[in-house]
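A single protein chain has been omitted; all remaining protein chains appear in their positions.
Labels A and B are assigned to the chains in the order they are written; within every chain, residues are numbered from 1.
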Amino acid sequence: MKNKSLKEILVPAIMLFVIATICTALLAGTNLLTEDRIDELEIQAAMAAKTAVFADATNFSDEKTVDVNGETYTYYEAQGEKGNITGYVFSVTVKSYGGDLSAMVGISAETDKITGVEITSINDTPGLGMKVNTENFLSQYIERTGIIGVNKNEKTDTEIQAVSGATISSKAVTDAVNQSFSAYESIKAGGNNG
Amino acid sequence: MAENKCSLRKEFTKGLLRENPVLRLVLGTCPTLATSTSMVNAIGMGIAATLVLVCSNIVISALRKVIPDKVRIPAYVVIIASFVTIVQMIVKAFVPALDAALGVYLPLIVVNCIILGRAEAFANKNPVIASAVDGLGMGIGFTAALFCMATIREFLGNGSLFAEAQDLLGVFGDNVLGGFNGITILNTPMTIFILPAGGFFVFGVLIALSNKIGDKKKLPKAELHGCESCPLASTCSKVVSEREDKKI
Partner (left out) sequence: MTATQLFSVLLTAILTENFVLCKFLGICPFLGVSKKVNTAMGMSVAVIFVMLISTAVTYPINTLLVAKHLEYLQTIIFILVIAALVQLVEIVLKKYIKSLYNSLGIYLPLITTNCAVLGVVLLNLEEGYSFGISMINTLGAGIGFMVAMLIFAGVRSRLETADIPEFLKGLPSTLIAASLTSVSFLGFSGVVDGIFGS
């Protein structure tokens, strides 16, 4: 009688174990087949995001960090053909209307000017806040330098024009750019060694 | 043989209309609401869920005599989770844009009640071919309902049809169909329809429509029966205790 109850517990347990083992083996197999491709795609995507904001680089350094006013910023060094640093790409996350907004900002080390801004993740209202994620809006930042302001009505020398109905989101993107710029200045002041 | 074919056809078509998992059985509501913001997402989600559904139905049906009854639910969950992960890896490797668009809802196929529900209600009692056909029918029914909702929501809420179609078409190479990437029809869309609120609203209207059509065919109304519709009902002490309450 006791043997039987032991069997009643053991048989299902062993079966479950066998099924789980086979499933894990199958997964490991699929992983082996797709792993390289997924890694390659991820590297490509990361590269594409950086080149989008800093086109004239042949290579980017690994992730580095810098502390400014108690905040830690992540950045990458853009390298020219000889491996010299031609600029920086910052990855910044700020608070926007609908939660976090992440952006990549490229700044040239030669001219101190912004080379491009790209939004990597945004959670704002579709149709309104989301409108900041357009070429039209983001191209306003290119070639600017120093701290940038936001103007609701028009574009000026020191201000960009906010997307109508999306002032908070526009301010959030500007905030990301300004934070990147202060991080850039702190790297520069630190002797350009990163 | 003729009868066999006939019954297979019945298994297939029931998932499309009479027992449509979304509009009649009201299962899998979370992915339906969450991924129906664009037609491309809906098709992607539908194909991924159908793949998992067919594969898990086949395997569970093939193993139905081997899996001990006591551990059948964990065994099903393991099998379904494996297929979900496999589909996830394939999507990541070949359609990365879709993986980014569906995000967390792709691995969450594992807790989609349609899949566990079909395993428990059909695949563990029927032969392999019938289970595969059942899974395919249910999967296509799910995709169709999702597509229907997404068409309404994308058209009204974003003013477009098939926006970002290259996300999916990219699998077949660059510039398939002449680089077709959707068309924009309305210039000032009603954004509310792609917001969560619009999802609930469109779903409610579709259920009302499906009830109206079902009425004519004397089908019962689509209704959530509390926990009774949950595939885990038989193992759940809440449902059991509720049933006992009713008896008393």
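Here, contacts are C-beta pairs under 8 Å (C-beta built on N, C-alpha and C of every residue); 3 or more make two chains touch, one makes a residue touch a chain.
Keep in mind that this is a model prediction, so the values were computed, not measured.
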| field | Which displayed chains the unshown chain touches | value | A, B
| note | In the full complex, chain B touches the hidden chain through residues 26, 29-31, 33-34, 74, 77-78, 81-82, 84-85, 88-89, 103-104, 107-108, 110-113, 116, 192, 195-201, 203-205, 207-208, 211-212, 221-227, 229-232, 235-238, 241
| Contacts of chain A with the missing chain: which residues? | 20, 23-24, 27-28, 30-31, 94-99, 123-125, 168, 175
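Following the convention adopted for this analysis, only the chains that are shown with their structure count from here on.
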| task | Please give the residue numbers of chain A that touch chain B in the complex, ascending. | result | 11-13, 15-16, 19-20, 23-24, 26-27, 30-31, 34, 37-38, 41, 45, 125-128
| said: Could you list, by residue number, the parts of chain B that touch chain A in their complex? | reply: 37, 63, 66-68, 70-71, 74-75, 78-79, 81-82, 85-86, 89-90, 92-94, 96, 157-158, 189, 191, 194-195
